[in-house]
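The complex is shown incomplete by one protein chain, all other protein chains being positioned as in the whole.
So that you can tell them apart, the chains are marked A and B in the order they are listed, and the count of residues begins at 1 in each.
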Amino acid sequence: MATETHAADAAQGASAPGMPQLDFSNWGNQIFWLMITLIVIYFVLSRIALPRIAAVLAERQGTISNDIATAEELKAKAVDAEAAYNQALADARIEAQRIIAEAKAEIKADLAQATADADAQIAVKAAEGEKKIAEIRAGALEAVQAVAADTAAEIVAAMGGKADEKAIGSAVADRMKG
Amino acid sequence: MEGQLAHIGAGLAAIGSGAAAIGVGNVAGNYLAGALRNPSAAASQTATLFIGIAFAEALGIFSFLVALLLMFAV
Partner (left out) sequence: MATEAHGAEGGGLVFHPMDQFIVKPLFGGDAIGLFTITNVTLWMGIAIVAIVALMVLGTARRATIPNRTQSVAELAYVFVYKMVEDVAGKDAVGFFPYVMTLFMFIVFANFLGLLPMSFTTTSHFAVTVVLAMLVFLTVTIVGFAKNGAKFLGLFWVKSAPLPLRPVLAIIELISYFVRPVSHSIRLAGNVMAGHAVIKVFAGFAAIATISPVSVLAITAMYGLEVLVAFIQAYVFTILTCVYLKDALHPSH
């Protein structure tokens, strides 16, 4: 091993010291290959890799912000829908109250109408009844007067007298008033 | 004889590596002390930490290089 190395050292020339880094005879070679390597890497990176990664990163950023925007939009929509629902609910409540009030008013009016009709009918019936009663009463008085006058005339005739109709009539009328 | 003196010199030069270790320890330790006092500012100073460590270490590497030169190239 040791001899091998020394042989290699010797082959590399007398200037080769123990440190391979300070063997200036191969610097040209290393620098040549290094420059080629760097140029290749530079072109591969700047022409292909870096624009591609930049595009991917930008696209991802775009996708993320798009998604966030969509989510915001959906959230706004949900808020709108909730507001619309609440509005509809409030409207329905107001409508219901209006209908209830209307129905109440209608019923009240109907009731009043019916009460008034009934009152009027009752009044008419009562008046009719009173009239009939008055008629009946008047009829009865007349009949009683006629019967009384007839009876008085008969009685007078049976007692042998001759009765003046007029006198009898007035006498009956007087009695009936008293 | 000369070669042996060179080896002694290499050993002396290697002391420099220890000195660089002290320097690096100083930088890192002070960074840690500062970071524990104000952790929110620590993240922004890691680059400075590494630059400081690099500068401190470079001088130790120089002494290491001198040691290598004395060992192999003199």
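FYI, contacts are C-beta pairs under 8 Å (C-beta built on N, C-alpha and C of every residue); 3 or more make two chains touch, one makes a residue touch a chain.
Fair warning: this is a prediction, and the values are worked out from it, not measured in the lab.
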{"item": "Option touching the unshown chain, where B:L5, B:A19, B:A41 or B:I61 are the choices", "value": "B:I61"}
{"item": "Selected from B:I8, B:A21 or B:I51 as touching the chain missing from the view", "value": "B:I51"}
{"item": "Where the missing chain touches subunit A, by residue", "value": "1-2, 5-6, 8-9, 11-12, 17-23, 25-38, 40-42, 44-46, 48-50, 52-57, 59-60, 63"}
{"item": "Chain not shown, touching residues in subunit B", "value": "3, 7, 47, 50-51, 53-55, 57-58, 61-62, 64-65, 68, 71-73"}
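As a convention for this text, only the chains that are shown with their structure count from here on.
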{"item": "Touching residues (chain side subunit A, partner subunit B) in the complex", "value": "17-19, 22"}
{"item": "Of subunit B, residues touching subunit A in the complex", "value": "68-69, 71-73"}
